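What you see is part of a larger complex, with each chain still in position.
When the chains are written out, they are named A and B in that same order, and each has its own residue count from 1.
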């Protein structure tokens, strides 16, 4: 239907571009569409697929939480476990403890879902649990995973090979760091080739840390007030400080409107252990 | 009366411009005046007409809401339905659920009215309902619809034709996104022709998304602290992320003082379903 209307376009200074862009952009929209019915959430899959929504919600306990009877606070762990079980075909749920390390939150929750509405439903129901009712949301970040954009096999073969040649080794990471990123208009209005070049320079210093720092990226432009949610897991915070200091020295840093603010650093724990730690 | 006084103007470096601008600007003010009496609000009309006021109000439930007895919370759905019925000749009302996706709101309300005072009266009375009393306003945006300014049949015929040649198809959209926009002095002080050229470049990447993303624009300069309220509906959030990423690459992006902050993403639901979801 749209193709017909385009045929009627009078040739003008923009018409050629219009047609090209419409063709180019319509295709992937369809191609990446995810079938949402009858999906069973499998951790290893959902954490590596494109087209998956990520919702990160920071919570700060209200003073009222301290007045909830101790057994009821502990009981909240079972309540949350039941909720996770109920939604296990719709969302993947991770918990993190931030109390003691952050000002504005005591814990945070990361949700993955193929359908954002299902993530919303889980988070809404979580708000009605004992711990959810006794906490205020201090920040929410919504994003979606996408295939690699710059450092692909085709566009940057050497770096792509380097990235794929190493992976995290050693003990399970104890810490997670969430750093939201917003880039400037100056960044986005660079040509793709220029951005590719900058992202190659950005990628080089990360290679040394592939074995001790895990990384995951969510795209948020239009869905939230940031462009990206960068998520890291590590056991070696000194290495993480060095990686981020290295990234700061890369010219791409000039295009950051927001890098952190807040940076959220927490301990990776089971939902039960997070609730236990906040109950003691 | 004003014309007489102008005749007496001594010719000066500014006098010619004065007369021209006064003539030019007085006319449309009168032409677009809307008769406010005896209007029955019809959705399809009010959503497409110029000169219509839009008020978007974000609400965050107070902790007290949880303590309102469950039947009273559910009863609020009927209370709100009655209020909407009472004002049906004055305002059009839409509800959206944001709990689970946003930090600062649980739901938002969009009002359309030919007379802003009537929108104010509805919103004021809504504040006295059970749910209104138990919620705080976290943001309010006021704007007014106007005829197309740049991409008109006369000024940009090809793009205008492209816009009109395609429209939203497929299932009713499940998500709405509200993105307030403020443009810089550098933007406004460009000549109209330059702004037209930039808006043409801005419009091109939007064409590919006419069939899966709906868009509506409100003008807010002087009425609020933003210049525009952009409102979108879609079923395909990945496409929406791509559209907004494309728009970020357009030079017009350099003129954004504010683009979002907050971006509000919510589910499109009936007032009853929003209240039900917040009652469970």
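What we mean here is this: contacts are C-beta pairs under 8 Å (C-beta built on N, C-alpha and C of every residue); 3 or more make two chains touch, one makes a residue touch a chain.
Just so we're clear, the structure is a prediction, and the values are computed from it rather than from any experiment.
Taken as a whole, the complex in this structure file is built from 5 copies of one protein sequence, with 2 shown in place.
In this text, only the chains that are shown with their structure count from here on.
Taking only C-alpha atoms, you rotate chain A by 70 degrees to land it on chain B; that is to the nearest 5.
In terms of their C-alpha centroids, the spacing between chain A and chain B amounts to 29 Å. Those residues of chain B whose C-beta lies close enough to touch chain A in the complex are 63, 66, 97, 99-103, 157-159, 161-162, 165-166, 169, 174-175, 177, 179, 200-201, 204-205, 207-212, 236-246, 248-251, 253-254, 256, 260-263, 265, 267, 277, 280. Chain A meets chain B in the complex at residues 1-2, 4-6, 8-10, 12, 14-15, 17-18, 21-22, 24-26, 28-29, 32-33, 51, 53, 55, 62, 64, 116-117, 119-125, 127-128, 133, 137-140, 142, 144, 146, 185-186, 188-189, 219-225, 227.
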